[in-house]
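Only one protein chain is missing; all other protein chains are in place.
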Amino acid sequence: MINLLFFGRLGDFAKDVPSTIEASTPAEIRELLAVEFPDLGKALHQPQVLVSVNKMIVDWDQPLFDGSEVAFLPPVTGG
Amino acid sequence: MINLLFFGRLGDFAKDVPSTIEASTPAEIRELLAVEFPDLGKALHQPQVLVSVNKMIVDWDQPLFDGSEVAFLPPVTGG
Amino acid sequence: MTVRIRIQQQDFDLAEEYQLLRQTDSVVGAVVTFAGLVRDFEVSAEGHDSLANSIDSLSLQHYPGMTESLLEKIVEQANERWNLIATTVIHRVGDLAPREQIVLVGVASQHRADAFEAAQFLMDYLKTQATFWKSVSRNGEQRWIESKASDQHAARRWERAADE
Partner (left out) sequence: MTVRIRIQQQDFDLAEEYQLLRQTDSVVGAVVTFAGLVRDFEVSAEGHDSLANSIDSLSLQHYPGMTESLLEKIVEQANERWNLIATTVIHRVGDLAPREQIVLVGVASQHRADAFEAAQFLMDYLKTQATFWKSVSRNGEQRWIESKASDQHAARRWERAADE
């Protein structure tokens, strides 16, 4: 079971998305979500969107394990 | 009559200097003072020392008028 | 170096943080503080201001846990780069009204150049690297704020300087 988090504008597209999913990479999660939530799928494919696993920025093909926390991060705007 | 002011380290050399003098330029004041106060004269000749007349930085040959305020300014160290 | 990093909903007291920075050590000669405030209008992605776009509120979201660890790393980088005695970073989250304080960066050092440069470095990184997201409400409508090209540019100058 992989836990999912969506931040910033991605959260607006992910309101009906379940909080957990079964998948082996972030890229696979993105493909699975795009089927049922095409707007979210499109937003996740934007090149500025980063993905983290357990709070570390990773590549989209990073292997996932049971209990991993995967977060999708649009460009940040702090300060 | 020209009013004289000495700031910073120059004040230490000018303790016995009268507060007024008769002269037509700051350069002349410097020469007059050097006769009676050689240490002050040497200190005033250092290239970093600036002179102001009525609170404006001027050249050493700036003409002076009765009541002018002439100040001798060593390098500043504010802040 | 003394480090204080806080992410919080409640407001902060710049005066209190300044006194803490100042009192860290008797060799502190310079304290720089930066406070970021909510302006009462919106800034577009291009960085143009429009006074017509008055906002009702600003909302700040962050990624708890990740943000703190990013801020610790950023402060550690600043400490490696400059001669610092104490550093404070406070970033608020949640809903903020116009004119409220958003962020505080404070740096104490022996000499002023270190404090000024480290404070700018930390702000540039907060704007572009830390996991915060801002949205504005205007006439009941919420909109996410785009990151500004000028902020990306400001952050990149530190990479260039490191290469030199």
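Chains: A, B and C, in written order; residue numbering restarts at 1 for each.
Assume a contact is a pair of C-beta atoms (placed from the backbone, for glycine too) under 8 Å apart; a residue touches a chain by one contact, two chains touch by 3 or more.
Just so you know, these numbers come straight off a predicted model, no measurement behind them.
Novice: List the shown chains that the missing chain touches in the full complex.
Specialist: B, C
Novice: Could you pull out which residues of subunit B are in touch with the chain that's been left out?
Specialist: 5, 7-9, 11-12, 52, 55, 71, 73-79
Novice: By the contact criterion defined above, which parts of subunit C meet the unshown chain? Give residue numbers in ascending order.
Specialist: Residues 14-15, 18, 22, 26-41, 49, 51, 98-99, 110-113, 115-116, 119-120, 123, 150, 154 of subunit C touch the chain that is not shown.
FYI, only the chains that are shown with their structure count from here on.
Novice: Quick check: which two chains are joined by the most contacting C-beta pairs?
Specialist: Contact tally peaks for the chain pair A-C.
Novice: I'd like to verify one number: the distance from the centre of subunit A to the centre of subunit C, where each centre is the average of its C-alpha atoms, in whole angstrom.
Specialist: 26
Novice: So the centre of each chain is just the mean of its C-alpha atoms; given that, what is the distance between subunit B and subunit C in Å?
Specialist: Centre separation, subunit B to subunit C: 49 Å.
Novice: Just give me the whole-number Å value for how far the CA centre of subunit A lies from that of subunit B.
Specialist: Roughly 74 Å, centre to centre.
Novice: Among the residues of subunit A, which ones contact at least 2 other chains?
Specialist: Expected reply: no residues.
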